[in-house]
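Below is one structure, written out as structure tokens, with a few remarks after it.
Of the protein chains in this complex, one is absent; all others appear in place.
And now, chain A:
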Amino acid sequence: MSQDNGAHAESGATGATTDASLASRAKNPKKNGPKWWLISLIAVIVAVAVVIGVTLAYAKKDNGTASGNGAAQANTVTIGLKLAPTNLDIRNTAGSALDQILIGNVYEGIVARDSKNQVTPAIASSWEESKDGLTYTFHLNKNMVFSNGDTLDAEDVAWSINELIAKQYHDADALEAVSKVEAKDADTVVITLKTPNSNLLWTLTGRAGLVFDKDAKYDLKTQAVGSGPYTVAKFVENDSITLKANEKYWGKNKAKTPTIVVKYLADDNAAVNALKSGDVQVLAPITENLAEPFTSDPSKYVVKAGDGTDKYVLGFNNASGSKLADKRIRQAIRYAINHDELIASRGGADKALGGPIPSLDPGYEDLTDLYPYDQDKAKSLMAAVGYSEDKPLELTLTYANIYGTELGDQLRSQLKPIGIDLKVNVVEFSTWLQDVYTNHDFDISLVDHNESHDFYTWTDPTYYFGYDNKDVQKLYAEGIAATTDKERDAKFAEAAKLISEDAPADWLFNYRITTATAKGVEGFPFDLNQTVLPLYNVTYSLAEFSQK
């Protein structure tokens, strides 16, 4: 301070001295200048060096543990799936993401289904059905336990199914025909029906037949206590699930890999990168087109499409008063859609589907011949109603954004020449639920109806299709009441044909899930893996990896 004052006092007297003193001050920062830059430069170099060093050390350590395990199989397999469950509450929350990860892995049902959609033993080792189809007697396995150590017996089975019906949990409506479920003794359960139901056994392979621990208290949204080969060790909603082998597991599907991590990768690019970088060893599903880098490298990857029950349904609003109430318009649309072109543009794995029943469900018949691609026929049908390309009918297609925009654009251009001006309205899933599903406020809708055995939706006039055909309803009821599978299948097939002829929807294709795995992954199911995904058999041998 005093020096400053001195300078000011002097500056009044002699300018030359001031300049000199200022100049001399100006030199000081100059000395500091390069130092500042030097320090920051060194800091940056050090930081980068540390990062690279740590990275390399980390990477080495990673390889170290890998080779330490030798040629044997990996202790952890990481699987990349797409649609994540928001919670673990399989009793209340819809969505196949939960069925996929929990059924057969964490929870077990009284019966299970295999990758061909057939009923197989699970908690029950065998069962008998009475001649009239009204009584099912299940003989349970012995010495069964839950992952918490509690014993699993007929009491738990009966309690679980009775709870589902009493509390009206998800899928309770599928058990409407059940009059009572009783535990006869420790390993016999008897289910009595009011009316025969040929779908009962299959229904029990899903949520309706799951067995919960009667005595366990836990938060179903964040935990899961079941009797399956795996337990949920960690669950991060919308991100990942870590499964650990259930040490108390009682049955023969013992987990072959101690830890399975499921990562949910919503972004397709992220998913592809994750498989490429080895962060995951399996991707299911992956779109055909994105699978290309893996298909072209068969020495490192296996890519395969599997059968499933996903039906891409272009549902029409059939209610009276709808623009599509006229059957000719619905038929014209079906003739105008070039299914082969749609399937080819998606990579070609999907299968044409001509009616409401997919090949893995009872009553399937190839109905693709009913409405072959025929633009002229479509045009004349539209002309009969009074529409042409110059004077088109305006229709709106509403669907959820999870299916991408390509399908809508393709349909728009395929329907244009026959005189339909299709407005494509891609919305959030919850908006679709509100507008289309609940309020029936739509012309045309597009959904992937992925559930198996959902043929009944065509027999319910209050369902969003608004399809009401008494003959179909009668045939379906007869099929359900049938006591042999053959009789059931025949009735369903007949009903499905009637439906397809009526054209209340167009079935764009039966979506087949493409799965990509790293070489060395064994036991991962390719068929039906978006709803039934048993993981106990999955292994990954690192020997293949180290050869790379």
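Before moving on, here are some points about what is shown:
By our rule, a contact is a pair of C-beta atoms (placed from the backbone, for glycine too) under 8 Å apart; a residue touches a chain by one contact, two chains touch by 3 or more; residues count from 1.
The criterion applied here is as follows: contacts and distances are computed from a predicted model.
Of "ABC transporter permease", "4Fe-4S dicluster domain-containing protein", "Circularly permuted type 2 ATP-grasp protein" or "Histidine kinase/HSP90-like ATPase domain-containing protein", only "ABC transporter permease" is the UniProt protein name of the chain excluded from the display.
Among A:Gln168, A:Asn289 or A:Thr484, only A:Gln168 touches the chain left out of the display.
When the full complex is taken into account, the listed residue touching the unshown chain is A:Val447, out of A:Val77, A:Ala284, A:Ile343 or A:Val447. Here one chain is not drawn; of A:Ala72, A:Ala270 or A:Ala384, the residue touching it is A:Ala270. The hidden chain makes contact, of the residues A:Gly95, A:Gly347 or A:Pro461, with A:Gly95. Residues of chain A that touch the chain left out of view are 19, 22-23, 25-26, 29-30, 40, 44, 51-52, 54-56, 58-59, 86-87, 89, 92-95, 168, 170, 172-173, 219-222, 234, 236-240, 242, 261, 263, 265-267, 269-270, 273-274, 276-280, 428-435, 437-438, 447, 449, 451, 454, 457, 462.
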